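Note that one protein chain is taken out, while the other chains of the complex remain in position.
Residue numbering begins at 1 within each chain, and the chains themselves are lettered A, B and C in the order written.
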C-alpha cells in the first residue's frame, strides 16, 4: 500500500498513520519523483479506508508490487540520472571505461589519455577489490583513491569506483562520482541502506545468479532510502553448461526495461571474461537498447593484475568506440 | 581410440580387429573427411599396440574425446555443407526463412515471394509439428508436404522442414533438401541413426536445456553413422529466471566454434519467442560469427496458427535483411 | 475447454461439435476415468454457449489448464495403475529392480533370484539402450528380449523395459508388462502417441532438464491418446554446479503430487550416478511420499557393461530392502 501525501509529514501525523499498522509493521516515508510517500506492505494494514480520511493523505494506491518505486507502478517514463553535466539514461549513449584495478599512476594516465581521446564519459578504476581468493591482490585501497584523485583533477572526468563498506562513503566523497555496488554485494542490505542515505549516484550490478526481481528489490532499497540516483548494470548470467560459465543474454534488456524505469548500463567485460568477445557484446547491448556500456581497458592487458583475460588494450577500445558510434546511430541513439 | 585405415575393410579384416575388443564393445566403421576409420571407446580395448601390426591400419589415434568426429580432433578447418549450389558454412551468410507451420498454399506463396525478393537461400515450413499440447494443431502432415512441393517446383529454392520419425524419410525425400531435427528430438537416437543412414543434409537444433557437449554427442551420432552433412542450429537456452524463459547467449557462438568444425545457424525466432526481439538477435548472431540465420516469416503474423508471437511479417523480414547485409559486411562475411 | 459427453459420439455428432471450431483447431475425443470427453484448447472456440444446447453434451468445463487429464482438474483422488495383480500407486510401496542392461542369461538369473527373495514387485532390464555415445554398447536388442522372456516365464514376475521406437511395441507385447520411456525421449511425441494407442502401462521418466509442467504435458499425450495406465518416474535434476551433475531434490515429490494424480516412482540410481548414495536417496524418497522405487542391481557391479558406477550389488540391494521396510512403515505405507 502506498499513500501519496499532500506534504512532508511531521511526527504527529506519522503517529496518526502508524496506529493503523499491525505489530512489527511500519511505514517507510520518502520523497520520490517529487511526491511525498508513505509505503507499507499491504498484508499488514488493518484498515485501508481510514487512511483516506486523514487530511494529509491525497491518494491511496493499493499494490502488492514487490518493488513499487523501481517498477513502473509510480513512474512510467525512463529515469535519467544526472552526474555533473552528464545524463545517464537520456538520448546519448553513456560510455564508461578504465582498468579493473588501480595499479600505478602511470597506468591510470595511459588509460585516461585514451579515454579523453574517445570522449568517453566516465573513468572507472577499482581501489577496493572483492576477490574470490583471499590470497590475491585486494586493491590498493586508500592509496588507490589518491591516484584516482589526480586523474579526476587533471582530466575533469567523472569517476566510478566500487565501494564495499559504509565507512568508505566519506573517503570516496570528493573523489568518486558514482559509487559502484559489485555483484557479490547486490544483496548486502547494510551497504545498500548506507548508500541510500548518501544520496550519491549508485551503479548497482546484477549478481549473475540472481533474477531480475531480486535485483530490482535491491534497487528498491536504494530508492526507499531516498536515493533516486540509481543506475543498473547488467554483467551476464550464470548458466547450466560448464563450458559456458557466463552468458550475455541479449533478451534481458527488453525485459529489464519493461520492469523498471531506471537507466541500464551493460558491462561486456564481465559478461564474458574473454577480451575477444567484449566488442561483440558491447555492440549487441547497444542494438538491444542498453543506455550505456562499461568497459575494462588497460595499457598492457597481459600485465594487468586483475581481469587480464577480459580487459581491452587502449587500441582495441578506440576501435570499439568507432563501431559503437555506427551501431548506436543505427539504433537511434546519440553517441556524442 | 581411432584407427585410421588404409582402405575400406572387408569382413575378414573386421574380424581381425574385433578380436581385440572386450565383451559388448565394438568398432564403428565409417568414412569421414575422405578417410576410412574404425572407432571404439578407449576403455574397452585390451591391447592397443597390436592394432598397429595389422597391415591395413595406417595410424592409431588414442583419444577419449567424447565426440571425435564432430570436434576438431580429426578436422581442424570449418566444414561446409553443400545443398545443391548452396554452401552452408562458407564465406557467405546463409539465410533461411518461412512460416512456422504450413497452413495454406496462399500462405506459402505469400512468403515465397518475399523470400525470392530478398534472395533468401532456403525456404522453411513445418508439416509435422511437435507441440507441447496434444490438443493443438499438429501440422498438416503429408498434405503439407504436397503444398511445399509446389513451392519448390515453382521457385526452385531448397526447402528445410522438420522430420519426426524415420518412416518419413522416404516421403520427404524428393521434396525436402534439409531435414530438421527439432530441439525435443535432439537425443532421439533412433531418429538420429535413421537420418545418418539417409545421408541427406540434417539441421540439428540444440535443446535449450542441453549443454554443448550433449548436443555435439548427438551430432556425433549422425557423423558416426556416415552422414557428414550436418548443420548445427542454436535456438537459445533455458534460464533460472521465470521472467526470462529463454535466453540468447551471444557468448555461445565462439565456444561452439571452438568445439566443432560444423556450420552453425542461429534461429532468432525461437531464441526469444518475441517478434520485437528477432531483429536484434539476428544481428547479434551475425556479429558473433554465426554462419546463418533461420527466421520465421508469415504474411499475417496475428493469424499464424503456431508461433504467432514470434513470427515476423514479410515487411519486417525485408527490413531485417537490409540490416543483416550491413552487419554481415561489417563482420567480414558476404551477404549475397 | 472440456465437454463432458453423455455417451460415446458418432461421426455426425462429432461433425456437429466441430463446426464451432476455428481453422486448424480440433477436438480430442477420449474416455477418461469412465467419462467420455471432447477436449479442445479454449482460445480456438468461437461460441461456447452453443455446446450446451447440443443434446449429447452433459457439461462444459472451461479451463485453460495445459494438462487437464494429468492434473487434478478432472480427478482429485490418486490413480492406481494395475499391472496384473500388482497395484502401483496404492497403499503398498512398489519396488522395481534389475540390471541396467541385459547382458547374459546368467546375469539375469542371478539378479532374478535376489529379486524373488526380497519379494520385489517388478523386474527391470534394458534391451535397447539410448547411450550418449554412438561408440558404446547399445543393448542386445531383440536377443535381449528373448533372455527376458525366459525370466518372465520362470519367475512369473512383471517386467519393465525401455522402448525407443513405435515399431517395437509389437515385439515387446507379450514379454514386457510396463513400457519405459527414457528421459531423452520424454518429449518424443511420435513415440508417446504410439504408446498411448497401445494402452499398455507406461512408465514416463522426467528428463532431468525439464520442468514438472513440461513432463506432465508429455503425460497428457499418453492420457489424451486414451491410455490411463501412466506411471511417472523421477530421476533427478540437472544443477548449475559442475561438481553436482545431478541432484535428487526431495521437495519435488510433494509438488508433483499437488500437480497430478498419477503414481510416482523414484529412480535413485540415475538420481545420483553413485552407488554409495542410492540407499539414502531411496529412503529419502519413501519418507517424502514416493509410491515406489526403481533400483539398478547387478550380480557383479564392477563388471556391469553400463552404469557400473551407480548399480547396487545383490547384497546391497537386499540390505536396502530391509531398511526400506522400516522407513516405509514409519511413513505409513505397506511394504509387502
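General observations
Keep in mind that, in the parts below, a residue touches a chain if its C-beta (ideal position, glycine included) is under 8 Å from a C-beta of that chain, and two chains touch if they have at least 3 such contacts.
None of the values given here were measured: they were computed from a predicted structure.
Within the entire complex, contacts from the absent chain reach the displayed chains A, B, C.
The missing chain, though absent from the display, is touched by one residue of A:36, A:155 or A:189; that residue is A:189.
Contact with the chain that does not appear here is found for just one residue of A:115, A:151, A:164 or A:293, A:164. The set of chain C residues touching the chain not shown comprises 209, 211-213, 236-244, 246-252, 254-255, 259, 271-272, 274, 276-277, 280-281, 283-284, 287-289, 323, 326, 330. Interface with the hidden chain, as seen from chain A, comprises residues 23-26, 28, 39-41, 66-67, 103, 130-137, 164-166, 184-185, 187-190, 193, 207, 209-210, 214, 217, 220-221, 224-225, 238, 240, 305. Think of the hidden chain as still there; on chain B it touches residues 209, 238-240, 242.
Everything that follows uses one rule, which is that only the chains that are shown with their structure count from here on.
The touch graph of these protein chains is complete, with an edge between every pair of chains. Relative to the centroid of every protein C-alpha atom shown, the closest chain centre, again from C-alpha atoms, is found for B. If you average the Cα atoms of chain A and of chain B, the two centres end up 41 Å apart. Spacing of chain A relative to chain C, judged by their CA centroids, is 49 angstrom. For chain B, residues touching at least two other chains, in rising order: 209, 238, 240.
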